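After the structure tokens below, expect a handful of questions from me.
The complex appears here minus one protein chain, its other protein chains still in place.
After this line comes chain A, so read on.
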Amino acid sequence: MSFILDGKNIPFKEGDTIMDAALNADTYIPHLCHDPEFVPHGSCRVCLVSCNGRYVSACTQPAVDGSEVESNTEAVNSIRRELVAMLFAEGVHICPACEKSGSCKLQAVAYYVGLLTPRYEHFNPPGRLDASHPDMIIDFNRCILCELCVRASRDMDGKRVFSISGRGSEASLVINSESGKLGDSLFDVSDRAADICPVGALLPKHKGYEVPIGQRRYDITAIDGAAAREPVKKSGKSDD
């Protein structure tokens, strides 16, 4: 069985989603809340594709034999740009100062879809940090509600430290402890959830910026697997 993705034949097996099949074929479809380790969530909608003319989320849509899927087109990417722009507007994502910059999926996806400047007025929510844990810190304004930490803590760590409370624009990440603080929860730095955040919301304390600019994850390889810019040639000279 196979389908066509942006003109390329993608084989798949029974039960695969479009995302599963694309990832197995080393073909990138942008995504933020999806991770092959966990049950698909379908919440960020960044993996939106056009399947036989209908917009669906690739991480939850079962692949259909013979279907035509469009992903890396201007029509689809323009919708993704709007979605990503809204994430930037509702949180506080100051890439130039963020520890995750260069290794952040939100930033990398923004570059991929061509979002280089703000498109909406920022919400500028009041600062909310939880630094009560000795090893990890949460910056709630960077959380994109992907629920990867929720799923990792529940499904792999067996702790249910995180959850999402509220609905719609009121939704926010909450901590399962009497005080609501991470430091009073069962969370541990060795948990799978401690290393799953795709953005700079859940980070280790007392350090940051340890990987030099030019050597960070998406400095070297763009999020779609394409070679990113080469930071410094052997001679020390740059291209520019």
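Basically, a residue touches a chain if its C-beta (ideal position, glycine included) is under 8 Å from a C-beta of that chain, and two chains touch if they have at least 3 such contacts; residues count from 1.
We adopt the following convention: contacts and distances are computed from a predicted model.
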**Fill in**
Taking the list "RNA polymerase sigma factor", "Probable glycine dehydrogenase (decarboxylating) subunit 2", "Ni/Fe hydrogenase subunit alpha" or "Branched chain amino acid ABC transporter substrate-binding protein", the UniProt entry for the undisplayed chain gives the protein name "Ni/Fe hydrogenase subunit alpha"
**Item:** Contacting the left-out chain in the complete assembly, out of A:Ile4, A:Val39 or A:Leu129
**Value:** A:Leu129
**Fill in**
Absent-chain interface residues of chain A come out as 96-97, 99, 127, 129, 131-132, 137, 205-215, 232-238
